[in-house]
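Only one protein chain is missing; all other protein chains are in place.
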Amino acid sequence: MCLGIPGEVIEILADRPDLARVDVSGVKRAINIGLLAEEGVEPGDWVLIHVGFALSKIDEAEAKAAMEFLEGIGKAYEDEIAALRESRII
Amino acid sequence: MCLGIPGEVIEILADRPDLARVDVSGVKRAINIGLLAEEGVEPGDWVLIHVGFALSKIDEAEAKAAMEFLEGIGKAYEDEIAALRESRII
Amino acid sequence: MNPEEQVLDRIERARRRRPKVREERVTLAHGSGGKATRTLVEAIFLEAFRNPLLEPLEDAAALSVDGARLALTTDSFVVSPLFFPGGDIGDLAVNGTVNDLAVSGARPLYLTAGFILEEGFPIADLTRIVDSMRAAAQAAGVSVVTGDTKVVQRGKGDGCYVNTAGVGVIDRPGRLGAATVRPGDAVLVSGPVGAHGITIMLARGELDIEADLVSDTAPLHGLVAALLAAAPGVRVMRDATRGGVATVLNEVAGAAGVAVVVDERAVPVEPEVRGASELLGIDPLYVACEGRMVVFVDGAEADAALAAMRGHPLGERAALIGRVKDDPPGLVLLNTVFGGTRICDLLVGDPLPRIC
Amino acid sequence: MNPEEQVLDRIERARRRRPKVREERVTLAHGSGGKATRTLVEAIFLEAFRNPLLEPLEDAAALSVDGARLALTTDSFVVSPLFFPGGDIGDLAVNGTVNDLAVSGARPLYLTAGFILEEGFPIADLTRIVDSMRAAAQAAGVSVVTGDTKVVQRGKGDGCYVNTAGVGVIDRPGRLGAATVRPGDAVLVSGPVGAHGITIMLARGELDIEADLVSDTAPLHGLVAALLAAAPGVRVMRDATRGGVATVLNEVAGAAGVAVVVDERAVPVEPEVRGASELLGIDPLYVACEGRMVVFVDGAEADAALAAMRGHPLGERAALIGRVKDDPPGLVLLNTVFGGTRICDLLVGDPLPRIC
Amino acid sequence: MRFVDEFRNAETARALSAKIAALCEPGREYKFMEVCGGHTHTIYKHGLEDYLPENVTLVHGPGCPVCVIPMGRIDDAIHIARRPEVLMTSFGDMMRVPGSGGNFFDSNAEGTSIRMVYSPLDSLKIARQNPDRQVVFMAIGFETTAPSTAMTVLRAAKEGLENFSVFCNHIMIIPAIKAILDSPDLRLDGFIGPGHVSTVIGCRPYEFIARDYGKPLVVAGFEPLDILQSIYMLLLQLREGRAEVENQYARVVPWDGNPTALRAIGEVMELRPYFEWRGLGFISHSALRMRQRYAAFDAELLFETPGVRVADPKACQCGEVLKGVLKPWECKVFGTACTPETPIGTCMVSPEGACAAYYNFGRFTRTRVREASVT
Partner (left out) sequence: MRFVDEFRNAETARALSAKIAALCEPGREYKFMEVCGGHTHTIYKHGLEDYLPENVTLVHGPGCPVCVIPMGRIDDAIHIARRPEVLMTSFGDMMRVPGSGGNFFDSNAEGTSIRMVYSPLDSLKIARQNPDRQVVFMAIGFETTAPSTAMTVLRAAKEGLENFSVFCNHIMIIPAIKAILDSPDLRLDGFIGPGHVSTVIGCRPYEFIARDYGKPLVVAGFEPLDILQSIYMLLLQLREGRAEVENQYARVVPWDGNPTALRAIGEVMELRPYFEWRGLGFISHSALRMRQRYAAFDAELLFETPGVRVADPKACQCGEVLKGVLKPWECKVFGTACTPETPIGTCMVSPEGACAAYYNFGRFTRTRVREASVT
């Protein structure tokens, strides 16, 4: 029910400034951006889509930070595993 | 369009005196007899049915007379043919 | 040729022209089994799919697969009402396909069953339909071996439509087919005509007509077997469904290029069928049966064929109803009860839609 | 057994109980290809018609007639809209039946065609449909040899429903069938999944979603021939129509009493199919294809099978997606992209009705 | 079937045929018009012409109400039926009658609901069953049918039904016969009078034909022997130099008609000043409309109609056929462009239309017929 999907804004509809064409993996739909009126939405922005409305803008910096944290953990783990392997081989 | 079919009145519907059940060769239908209100219709009467209404009562005496005329012609013809045959045979 | 003959000649030429659907939209007449159906089938389906097996437009196609001689047929059933005196869409769907195989000279073996159900259709009704399909299949000695079910939204169907396709094996050597009919052949019908169509029409209840009538739906494979055993000179058999006996006669006359002359007095009709027909201004010759067939047989074997049919419970009231002549080719003529003669043509539109 | 195991055991027993339709009326779910469809088929159709040929509930029944080994199948097509990117109801109806024959190991030969037309249906649309049936039949090397047309009143149909039944010949010795699947077998899919179902859903226009997607409708007989020539160890093939790949996998797991374990990462899905699926909250594994098949093959021949499929234009993106194991029997398990494992069960109701 | 089968006896027909032949003067041409389409239908359906000598010709008159309905009225009906709330009913014969943009079947294919009924009372039933729809009965027919429509309206009024109305197209036989008699290119020797119309109007209204035009008229029944006998009676009058109205169909037709039926018509309907007949043009006082007091049941008042007069197709020679000037097959489009599947004129539509009857039943020549016997 609370299904939300990230999509990239392609254009703001000229005749309907409350609607944006949004791309989800090559699929396009007009999405209502009225709930983001204050922040403003531009082509290239990523938004979270829920039942035909853009609920929030995706903060790319935050996403990057989250990924870095996760990748960091992954990297540390790989190093550990590698170290483990090496120790075994020896 | 002016299709009319003779049918035999089986009963007058108790709750709807303007309707009679009429039999046409074993097939039964309720027929409106309002157009024969003056003459009156009884079980055993034959009526001419047109688009769900009885248009007239069939006069059995007249029918018999017509048949007799036609059969008379037929009989005379047969006699003639028979006579012709006889004369040929001879 | 006198002027009238010239006109008639012109007409016959016009009738032989390639059929063309003039309507922009499908109307009920296109499904009635008469001229409009024929035009649609020839102008659209035959035109697109044309191949030697389809071309004869017989009840079933005769195939040769891997040395086996098979018959293949299909029919969809959209009868309304679904349940009627003497049967329901279920046994109709089985018998109809069994009959198309049987009259093609095949022994019916296997059926497919495709259901298109409308959202909201009572499961109890479906069970009843399927039960009577089972019973009919058992009676006809065939198995339903594969099937399909689709459900369409409310308002996009009418409860239940059933399609059956059937496969049979042709044991008998030689070919049956309208094209083999020739002058001198006898025309038989296996029993009283029109009971199915009239029963359906009355079962709708809109006409308020009561009659002790039941559909004639029945599987004809047994009757066909008895007939073929007694009369190897059978040319073609057809079950007289949509469009009735008159339509079958026209199809054969057209395909064989012969005249079919029928004695109206000889055509068996139940009194109630006649009564309802007179009341409604329709002709029983055009009313559908679902368990009656028309048989064309070598004139010399007419008596044997008739005797064989009468010896079978489904052919007790079989009758010799006509003869094949050479002129006028492609026409069906009727010697009327009254002693006159007239054409008995294809109907433009059947007055009874959705009878099967 | 611990308490959870006891519960799961109880559930498996409950699932093996004789199916029973609990609803009083047919709902759209009964036509979706998922659990409700299966219950309806088993509880009503199989129950009534039960015979050894029907019992396997394969795509086509395997028959032996007069020494010939035949496959017989049928499907009705009620897709809405009738015309969609990449195809229409016409080629769908031909390809669907060709595919059911092909995946049964038969060489498709002959089709029947039954039309249920709604009063008012444009003749031009009918012609277009019939033309694409002709083209599809030609492409698949099959002939339409018999047919039927019915017309129903406006409001009792949806333009045009088509039923096709098909006959093919089984040249190859040995039997294909879900029952022959055994642990160690490999599971392949012939290409990206779900394009047909998503295309249809978008073509309805109600979702206002645009995508460069076309239906995958295609005849699989050529691909099947190439596959069988290269991999005699093929156990069973199924075209992944209503209910998609997941439904086929479940059917096979159930029929063979094996576990099917699928690697989610290996299942090919077009980006647009994935995008639309995410947007709508559905899983491409359950979305219909009309030109894709799932193949179970002897594990030792997996590479040969994959190579053969990839060598055919319709199998270029074929993939090995899973393996057959012995436990838990009757279940399909998915190794997720994320590295977890879960059940991949039959759906109760398909979110996409009227896709074929 | 009683009162039916006895009048189809072939033996009697042969005898009567001999009598008829005997009555005909050699070399003289006899032309009788059967006014009623029902008779036309019987003649062709039973192959009755086989019993007539070559010099007796039957001319098919204007007495098929389906055949004379002008295109504009069909268009008007379809216009009414197109309203979403309207459910129209009519007799089966009407379904295929061409309007300028198609017939009722075509119209249904495009979305209207025009249903066939057996009786106008069935329309009433449909109205009761569909209180949310406006049920309009497309009424057609001569005086035979008008009383049924009138009785139905009276019943609707009594029940206070508010969703039933009649699109009235009832026409009258006498003005049509008069138009025929007054047409300059016509030569007829007598009339076979319409039996079922006469059950309502009786035989007296025909007396002017004998009196003013000197033509005999025999009111005839609808079985083939009825018609054959009527021809015999006409020939007898001619032989004896009489021109009278006679009633062959006395078993059904009372000399004075059915006064109850006439009163019902009079109560509900009134004369229109004029009405268009297909092929015959406008004929004054030839049709009926609903009376003001039944305005609530008058579809013509309740719904707007374009009321446009539509000219018949140029090729159409129905007028000549209806007047008996042309035999159906003499029309240039007969059987080629105009067939029952693709009628240009209305005479090709109704099974009672002269062209349809001839096309369906009689489309071959006498010589070939003689060969065509089962035995």
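Quick notes on this one:
Note that the chains are named A, B, C, D and E in the order they appear, and that numbering of residues resets to 1 at the start of each chain.
The rule we apply is simple: a contact is a pair of C-beta atoms (placed from the backbone, for glycine too) under 8 Å apart; a residue touches a chain by one contact, two chains touch by 3 or more.
Keep in mind the model is a prediction, meaning the values are calculated, not measured.
The undisplayed chain touches these shown chains across the complete complex, A, C, D. Among the residues D:Glu23, D:Glu55, D:Asp171 or D:Glu316, only D:Glu23 touches the chain that is left out of the figure. For the chain left out of this panel, the touching residue among A:Leu13, A:Leu70 or A:Ala83 is A:Leu70.
The residue touching the chain not shown here, chosen from D:Val7, D:Ala124 or D:Ala229, is D:Val7. Across the interface with the omitted chain, chain D contributes residues 2-5, 7-8, 10-11, 14, 22-29, 35-36, 39, 206-208, 259, 261-263, 266, 271, 274-275, 278, 280-281, 322-323, 325, 327-328, 331, 333-345, 348-349, 351. In the full complex, chain C touches the omitted chain through residues 119-120, 154.
For chain A, the list of residues touching the undisplayed chain reads 1-6, 8, 24-25, 32, 34-38, 46, 48, 50-53, 55-56, 58-60, 62-63, 65-67, 69-71, 73-74, 76-78, 80.
Methods note: only the chains that are shown with their structure count from here on.
Listed by label, the chains that touch chain C and also chain E are B, D.
Ranked by how close its C-alpha mean sits to the mean of all protein C-alpha atoms, the top chain is C. Comparing mean CA positions across the assembly, the chain most remote from chain B is A.
In terms of their C-alpha centroids, the spacing between chain A and chain B amounts to 89 Å.
Centroids built from CA atoms put chain D at 65 Å from chain B. Centre-to-centre separation of chain B and chain C, using mean CA positions: 35 Å. Counting only residues that touch two or more partner chains, chain B has 3, 5, 24-25. Within chain E, contacts with two or more other chains are made by residues 1, 4, 9, 14, 108-110, 118, 122, 225.
Counting only pairs that meet the touch rule, the chains in contact are A-D, B-C, B-E, C-D, C-E, D-E.
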